[in-house]
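With one protein chain removed, the remaining protein chains of the complex are shown where they sit.
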Amino acid sequence: MSVFRLLASRILLSALTLLLVSILIFLILEALPGDVATRILGREATAKALEVLRSQLHLDQPAFGRYSQWLGDFLRGDLGVSIATGRPIADVLGPRIVNTLLLSLFAFAIYLVLALVPAVIQAVNRGKPIDNVISVITLLLLSLPDFLLATMLLFLFAVAVPILPALATISENSTWQEMLRAMVLPAVTLAIMMAVYAIRVLRDSLIEVLRSDYVRLAELKGLRPRAVLFRHALPNAIVPALNVTALNLGFLIGGVVIVERVFSYPGFGTLLIDALQLRDIPLIKATVMISAAVYVAANLVADVLAVLLQPRLRTSR
Amino acid sequence: MKKLIEVSNLNIAYGSAAGWTNVVQGVSFEIARGEAFGLVGESGCGKSTVAYRLLGYGTINSLVQTGEVLFDGTDLLKLDAAALTRLRGERIALVPQNPTTSLSPGMRVGAQIREMIATHKALPEGMTMERHIVELFALVGLPDVGHRYPHELSGGQQQRVTIAMAVACNPDLLVLDEPTTGLDVTTQRQIVQLLAGLRARIGMAMLYVTHDLALLAQIADRVGVMYAGQLVEVAPCEKLLSAPAHPYSRGLIASIPTMDGAAQPGRGLRGVLRRDQMSTGCKFEPRCDFATAACRTTPQALEPVAEARAVACMRWREAVAPHFPVPVKREEEKAAEAPARLLSVTDLALSYARPGPFDRLLGRTSPAVVRDIDLDLRAGEVLALVGESGSGKSTIARAISGRLPPRAGIISLHGAALAPALKDRSVEELRQIQYIFQNPDASLNPRRRIRSILARAIDHFGIAVDEKALETVLDNVGLHADYLDRFPDQLSGGERQRIAIARALLVNPKLLICDEILSALDVSVQARIVELLRSLKEKHAVAMLFISHDLAVVQEFANRVAVLYRGELMQLADTATLLSEPLHPYTEMLLEAAPGLRKDHYVSRPPSAPNSKAAPGVGCPLAGRCPRQIGSLCAETRPPVQETDNGFIRCHLTTGDLASGASPANRSDHSRQSRSVS
Partner (left out) sequence: MTLVTSTPSRRFSTDRWRATPGPFKVGVVILAAHALFAVIGALWAPYGFAEMGAGLPLSGISWGHPMGLDQIGRDVFSRFMHGAHIVLLLSFAGTMLGMVAGTTLGLLSGYVGGWFDAVTQRVVEAMISIPFLALALVMIIAAGPALAGTPVLIVFVVGLVYAPRITRIARAAAMEIATREYVAVAELRGEGTWSIVFREILPNAANVLLVEFSLRLSYAPILIGALGFLGFGIRPPTPEWGLMISENRNLLIASPVTVFGPGLGLASLVIGFNLFTDGLSRMLGQRPVAGA
């Protein structure tokens, strides 16, 4: 199968997945038995308030009609109107997504270094003290709940040794130095959270590759160790880590919610929490759909990268 | 001749949680410039460990305790990493065991060779890199495949690439680690032929590590036989094969199945190499037929016994002394009344995947991998199905067992057609056909004890048995009743295969399908399973469909042989007829490629019409590869099926034509020993 056919079929599958996601979200939020309006407003709500909400959400229409209407609007780029604020969701979401994107890119850059360097050090020195020390550190970091890690970093670098701002509040008129300083703590938290998983996977896969026949042949060809590591071992070892990175994007998006919350960063995650607390169903649907789309897209990219790194996959899949 | 490599008193131990185990003990040998030295032994004897030390390489958990490996006067074991790096590839090169896993998967093969030359700055003056690489490819008989990735090449081509890489810097020594294991027999012979040719042209020395003595006979000058980490015999190749001195060498050679059943210099090996059951004296003592009490306590070392010959056995003279070998009695087939027909297969065609709903919509059909199969099997008869890997032999077995519903054709048992799908067959039909799988490691559920594995079969078919049934059946396959309470992973491969046979026999089947059941086992274990099958055949009168790539094993107890090539039956004949008058060009190719225990200067006969392409289902599948191809007729028209005395042949040439030009010159002049056809 050619690369293009592979790509086409993967894109098709991703689209199908997203369609199913939209059905799932709709089913969970609006089609569960019981009155949606009551669930949103609580049992103490007045009849009038319930009535208003019902008409706002078109609850008088049948479920399927509401779903197809929503999906059609969504595909056309009309994300609907937030119940809580009355503003178009697209306007609310836009700047938040940009903020989160900036934060994620910063976090991702740190993540690359944090994941690659320790894993390579471990694999090259496997069984030696440095390997064990890094293993213990990653295990400890892996065990820290993300909200606790964020809180600890905040305590250390903003309270105990106040070198960084505790609150990552940014606005349109903050300079880029201010923004960068504000984003350090949340970005580092996110990077550590993702890296601890990747380090373990990359270390294991690198060790496996270093034991492989082709690395041994490369060594016995008389190649210098550096060439063996970077030309033969790493490109093949990185594929499983790539998959884990994409899979862990689910963690990253969850982590964004928590980290943004801890540092009060005005991004996508805090918006989701606000929407949930206000039970703003149109906004919840939009944010969850977008996060699922990001996840699916990232996995698609990881798949394509894996195929590019491993020509073998081009024919065997 | 000046010595290129001198290994002396090499001792290597492997460390594990349980402590250190000696895997190589007191090994000494030397290789002269330009000499080919073979190292042979069963799996786990330490031969590869020794070989890799010649490249200064050892795994992390291995430790060289004593000894030195002198290469051109420098001790490789004392060199630092940088000096070794300079030596490796440039002066000592490796041809690895498994080319598929040894070539870097994400790199074009040309780049991998270029990297080798560039690292050692070994580009001949006045030549561009590209030209040099193309010349290297030509040297190993490949077109310019430099832009391909390893997975785009066949196993044989991949091995040629690793050979081209190994000789790229004109090394003084080539270390070959089982370089042909896992290749088809015809490819094996071509690789060995290539290596012999390269040696003649370049003049490098070789260390050839293998478990296959027959192949070694074709290329090695001298051979060292290893057992349990020690060299037990070193001798010139011809001498070793014709007159082995050490009891182990004798057993090893005797275990190789022979084509003509000629008298062997000794008996096959019993038992298996067990590192935990080693005596303090001779390592081979537990398995040796000549052992005395002294052998158990006296360690044996290599002693020179003749010109260029050394043996590590104090009783070798007794062992060589003529004794009366117990000739394996071949019971002549009683030409009694022809038994009833048990299984018949008519016009069978198979393809792997059944068309899915998607494919059916688009009118896509997957190509048939097996076509026009007609077979029948009488009660109590053994029919062998022989072919190279990928020829479709196991696929046919799957269809008969019901695991692969055929695309066309009828399979009937006792004259009644069997349902194509497994789920439509009756319990009784399922019971009558039992299947034994190739891989004994995977055919027993590792989570259940042997008792439960065997009892499940009885319970399921509701067979009434006495309480001793399990013990009896174990006894039948030569195992003790204690085995009932063990888990499969506590058994050796051969023992597990015996359990699988016991499980099949327990339900009194009419037909046993043996799917390559020997190929995962060591040579000496194979010989004993064959012995068991032969006795079971006589005792239980069960018919067998014996699938194998190994013509030599097959001839030991099959009544008839069917030869399969790319999904089509080429020939069906009585075993004796097939071996004495193969007739069909493909059968001839198989027989010729099987190496004898003597240097036979095998040269593969070139195809007579190499440019014609065999299209599946159109012409003869052998077209383009057949040395006796008539012309385009073969590629374009289906060859006719010609009845012979006791079978048939599918070929365009008439049987008369085939017979007149057939017999290869060297067929009858020496005892032919053979191995693997695939």
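Some points to look at:
In order of appearance the chains are A and B, and numbering begins at 1 in each one.
The rule is short, and it goes like this: a residue touches a chain if its C-beta (ideal position, glycine included) is under 8 Å from a C-beta of that chain, and two chains touch if they have at least 3 such contacts.
What you see is a predicted model; the values in this text were computed from it and never measured.
Residue B:Asn445 is the one among B:Asn61, B:Thr74, B:Ser242 or B:Asn445 that touches the chain not shown.
The residue touching the chain not shown here, chosen from B:Trp316, B:Tyr435, B:Tyr483 or B:Phe648, is B:Tyr435. Of the candidate positions B:Leu422, B:Ala469 or B:Leu532, contact with the unshown chain belongs to B:Leu422.
When the missing chain is restored to the complex, the residue among A:Glu51, A:Glu178 or A:Asp204 that touches it is A:Asp204.
Although one chain is not shown, part of subunit B still touches it, namely residues 401-403, 422-423, 425, 427, 430, 433-435, 437-439, 441-448, 456-457, 460-461, 487, 489, 503. Where subunit A meets the omitted chain, the residues involved are 16-18, 20-21, 23-25, 28-29, 32, 34, 38-39, 42-43, 139-140, 142-148, 151-152, 154-155, 159, 197, 200-201, 204, 240, 243-244, 247-251, 253-254, 257-258, 261, 272-273, 276-277, 279, 284, 287-288, 291-292, 295-296.
Throughout what follows, only the chains that are shown with their structure count from here on.
Subunit A and subunit B have centres, each the mean of its CA atoms, that are 51 Å apart.
On the subunit A side of its complex with subunit B, the touching residues are 127, 212-214, 216-225, 227, 231-232, 235-236, 309-312, 315-316. The touching residues of subunit B, counted against subunit A in their complex, run 55, 57, 60, 81, 85-90, 93-94, 96-98, 101-107, 115-116, 119-120, 149, 151-152, 162, 165.
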